[in-house]
Each structure stands twice: as C-alpha cells, then as structure tokens.
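With one protein chain withheld, the remaining protein chains of the complex are depicted in position.
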Amino acid sequence: MRTTRVKDMVLDTALVGSVVLLLVFFYVPIVTLVAFSFTSSRVLTLPIEGFSFAWYGELFRKPDFLPAVANSAIVAAVSTVFATVFGTAGALAWIRYRFRLQSLFRAVTFAPLLFPQLLLGVVMLLWFSVLGNWLGFSTGLVTVVIGHIVYITPFALVIVAVQVHGFDETLEDAARDAGASGWEVFREVTFPLLWPGIFSAATFSFLLSWGNFYISYSLSGTARTLPVFVYSGIAVGSSPIYPALATLNFIPALLLVALAEYMRRRALKRQAAAGS
Amino acid sequence: MEALASPIIDAVTIVKDYGAARALHGVSLQVGAGEFVALVGPSGCGKTTLLKILAGFEDLTGGSLSIRGDDMAGVPAAARPTRMVFQKLALFPHKTVADNIAFPLKLQKVARVEIEARVRAMIDLMHLKPEYLDRYPAQLSGGEQQRVALARALVSKPSVLLLDEPMSALDAKLKKSLQAELKKLHREIGTSFVLVTHDLEEAMMLADRICVMRSGRVIQIGTPTDIYYRPANSFVAGFIGETNFLPVRAEPAGNGAMTVTSPLATGAPARLAADHVSPSLTPNGTALLVRPETIRFLDATGENGVWSMTGMVEEYFIKGSSTQYRVRVTGLDAPVVMDLAGSIMLPAKVGETVRIGFDPAAAFLLSE
Partner (left out) sequence: MKIEQKSWRDPVLIAAVAPLALVMLVFFLVPLVMTAVLTFQTTQYYRLVWTWDLKIWTEVFSKPHYWTIMGRTMVMALICVVLCVLIAFPAAYALATRLKSYSTAIQILIIFAFLTDAVLKTFGWILVLDKNGVANWLLAHLGFPAEALNLLFSPAGTMIGMVYNLVVYPMFTIYLSLVRIDRDLLLAAYDAGASRVRAFFEVTLPLARPGLYSGAILVFVLSLGAFLEPRVLGGGTAPLASELIRQSFETRVNWPLGAALTLVLILIGALTLALVGVIALRNPFGKRRAAA
C-alpha cells in the first residue's frame, strides 16, 4: 500500500512536472525577449546590464515600424471580420445542415489547416501573380487579407463548430413554437447561445492574423506587416530595438486574452445563475 | 435483525466522508451467499457510495468491510471477488463484444481455449447471438449492451455481482423483460447480487431482501413483504407508493398488541395484534398506515368493525384494471387515496359526498 502511494506521488509529480516544463519551454523565448527589451546595453548578451527604457525611446525616435503596425492592424481587423462570419456560417453548415456536395464543402474548408503556411502562401502567390499579370495588379494588403482569410477561417470554423455541437436545438424549437420567424430565432436564440464560441473564434482569428508571418511574407509585395518588418530587420542584424518591438507586439494579445477570459467568466456566472 | 451465519459481505458501521460532508453515517449490511439484496432510496441517500465501497472504488472513513471473511482494507477493486455492472454499462468502445466479455479472463491469464469456451457459455446464458461476438458495443441495441455488460461481469465467476442502476436508462417495456431475466439469471447461477436502484417496485420484484436508505443511514432492512406490510416508519411506507396515514392515539393492550382510536374516523376502538405494530414504534406521532386498496365506499348503514369517514370526491383516475379515487376528508392534510377494482360503472362523481371505510385491524401502526 505504501509503495503504491509513493509510486503514485512520483507519477503525479512527473506528470505535473511535464506540464510545467512545457510551459517553461513555451515561454523561454518570449520572456527572454521581454527581458532584453529593458537592457541598457547595446549588445544582447547576459547578464543584462541594468534596467532602462532606452530602447523604447530609440524605437519611437525612429518610428519606421509604425506603418507596419498600421498594416497589421488593418489586415487583422478585416481578416477577423471575414474569418469569423465565414467560420460561423461554415460551422452551422458543417454540423447542422445536410446538403449535396457537403463532404466536398467540408474537405475544402478544412484543408487549409493541413497546409504548411509557407506552401499555402506560395500557392496563392502564384495565382495572384498570374492573375495580376492578366488583370494588371500586384500583390499588396488586399492579397494579404485574402490569404489570411483562407488560412484563418478553418480555425474559426472549428472553434465555432465545437459550440454548435453542444447546442441544445430544442431551444430553437421553443422559440419557433413561441412564434419567432427564422431570422428572429437566429437573432434571439441561436446567435446569443453561440456567442461564446463566436467570440473566441474572433479573438483567435485576430491574434492569428496579427502574428502571422508566412502568409504575409508571401503575399504582401511591397507592403509590410509587423512580422515581416521584424523578419527583414533581424535578417540584417539583431539590435535591442527588436525585443522592445516584440514586447509592444504582445500588448494587443494580452488585452484580448484578458477580455476573452473576462467574457468567459461572465458568461459562466450567468449560466450558473440561470441553472440554479 | 438477526446476524447471518456466514455472510458473503459483512459491512460493519461503515462511515464515509467526502471532505467535510458525511455521506454514510455508520451503515451495516450483511449479504448472504446467493442472496439478492437491493439498496433503495432517493438520490443522495448513499446507496451508490455504499456500492462503490463494496466494489473497492472508494475507501472507508470508518467501520470495516469483509467479503468472504477477508478484510477488504487496502484491497483494490481488481483483487476483490466482486464485479460491477455500471450504470452507463462502461463497455469498452474499442473492443469487440467477445473481447469485452473476455477481458477479466485475459487479465487472469486464463488459457485462450478456456476463455473462448467461457465466453460462448456466457453469451448462451445471456441469450446473445453468436454473431454479435465480433461486433462493437456501439453496434448493439441498449438491451443487448446490457447483456454484454452482465456477461463481462459474470464471466470470471465473482462471489458478488454489484449492479448500479443498470436498467435506469431503458424504456419501460425492455426494463420489465430484463428484470424478469435478471431474476431468472440470479436463480440459475446462485451468485450474490447487490442491486442499487431508486425504484422500490423494481427492488420488490427482484430482491430477497431490501435495504432502504435515507441521508446516509439505513432506515430498514427486510424482505419485500416486511417492507410493504411492516414498514419501519412513514418514510418507508411512503416510498413504496401512494398510501394513507391516519393519525391515531395508541395504548398498549398487552402482548405487544395496541388499542387505537381516532377522532377523525367513526367506529369502535380497534385492537391491533402485535404483528400489526411497528417494532420501532415511538409514543409520539403514531399513525395508522391504511393501504389504498383496503378502503372502500360504504352504504348509509354502518358495518361492524369498520371505521368510517365522510368526505367529498376531489378527483378520480381510471387506470384500467383499477380506479383511483381521492376523497377530501375534513381534518386530514392530504386527500384519502383509495384504489377500487376497475369497473365500467363509476361509483361516485367528482364533488359528491361519500362515506368511505376500512377495517382498522388489518391496518398497520407506525410512527411518523
């Protein structure tokens, strides 16, 4: 009995330890970047020689990254709207409806998830280049947005689909029974109940687009999003302004995650109140 | 309750705490060899906790448990001579029916030829078709899955079979036929069965003895006849189904017999023999348990030895073989429920004033 207890404890510790190690693994580069952004030294080596905001000052003295931030924000905002709407509609069509060619629809809307981003970007780049030759346009922010929509929609779809799957459809019948029309049922019952899923899909989409490098790199032409800007910067040589930029780059993500968590808790509280 | 000579299961004052909450307050239960015992009670009464303690899924906080004379402290579920049929069956979805049934034998490293023979014997016993052996549980109907679960639990010949409301998810008709099969199975194989159920009717149909529980305590252990005709108190009596309690004054009449009178009923004081008196009678709040089927409508003239009451018909329900009347009697909180043999003629209408009566000597005296 005692030996099994000890064995259990060892096993528990090992398992919990594996999660802790994984989290450390995930955050090592991120924490390192943030730490280095506050160094006062010119070279990025340890030990960090004193704390300063010097590199943030440097960053804003030469704000050539700001257009990239603006581009990223526009791309992320537009892609999020499209990916979320498409993802929601697609999730309903995946789970709730049966129609001809549905398996084809499923395959095509899921396949981009299975594509390495670089290849997805290249395939679309080829198409846009050929198309651009014929129609006389070149790649830019619009093609980046399209690329992001193709890449991100499947993620949004899967997230909303989980919510659709756990949906109690008798509630819709109840609304219909109470005299609601098709659209009213969607507005009054379906949408509010799917909202947590739709909201997390939107959050996820925004962050996926905001941090996306590969697709933007392939399709942005001369326009640059923030990740592409950083890539061309570190290709030239590492300077402490990049850790500072990276740290700033985390801010929208942090805000969104905090907001999402707040919304989730509020929804849970409301459900708990309604359930009792 | 007299102790069994050599019980298979001997649970003595078992206490179980979950954190600060006490789920079982010193429960004792004995199960004899080949006996069918049902644990009955409303949800949260501790019956499932007790079953899990017998199976070895939960440890004891206090008390002791021995099975076949061996103390079970520290013995894991795997090493106990008990097998369980789970509420949701817990058939392995990734194993075929044959592999599901064979699983306990495979773990005991029984020779393959013998495993095959015993699995075949089990599916014969359970009336499962041999072609099901290669199917997966999801391909069977609910009733068939039930039998596979029973086969898996019985294949290793346990001393005790534990059943955790295995029929609660089935529809009424299938349930009835499986109940009959379960009883037949029990008689054929002679293994001790412990069944948890919230359905007292099911327990009465199947079990040799019933253990009624409430709030982590045993209220009464007895045969179905004991439970039905000699319930320990009004909780047990009320749990069986609708019944009537008439508050009475009781005085000892020697040899355990009692004389009862009631201000609410007209009639001579009645003498109840000792076997019509609850052994756990307390002087306060005595009531007469009057079964609905023992009450009838009376003519205007009185009858000897009958207590009568006047009331107004509140509602009636035609149930086919019987008709149930509810009669409102002044002074009683609940309407009097009476079950009459079904008839094409209705003896009374709603709103009608009627006289009803029953034989008090046939009733049962208990505490509320």
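As written, the chains take the letters A and B, and residue 1 is the first residue of each chain.
Operating definition for what follows: contacts are C-beta pairs under 8 Å (C-beta built on N, C-alpha and C of every residue); 3 or more make two chains touch, one makes a residue touch a chain.
All of these numbers come straight from a predicted model, not from anything done at the bench.
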item	value
Residue of B:Ala20, B:Val113, B:Ala138 or B:Ala172 touching the missing chain in the full complex	B:Ala138
Touch with the omitted chain, as defined above, among A:Thr80, A:Thr139, A:Gln163 or A:Asn249	A:Asn249
Hidden partner chain, touching residue among B:Gly69, B:Pro93 or B:Gly190	B:Pro93
Given A:Val6, A:Leu22, A:Ala174 or A:Ala267, the one touching the chain that is not displayed	A:Leu22
Sites on chain A contacted by the missing partner chain, in the whole complex	12, 14-16, 18-19, 22-23, 25-30, 32-33, 36, 44-47, 86, 89-90, 92-93, 95-100, 105, 108-109, 111-119, 122-127, 129-130, 133, 146-147, 149-150, 153, 165, 167, 169, 172, 182, 204, 207-208, 210-214, 226-228, 230-231, 234, 238, 242-243, 246, 249-250, 253-254, 257, 261
Residue ranges of chain B at the interface with the undisplayed chain	55-57, 76-79, 82-84, 86-88, 90-94, 96, 103-104, 107-108, 135-136, 138-139, 152-153, 156
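To be clear about the criterion, only the chains that are shown with their structure count from here on.
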item	value
Between chain B and chain A, distance of the C-alpha-averaged centres to the nearest whole Å	56
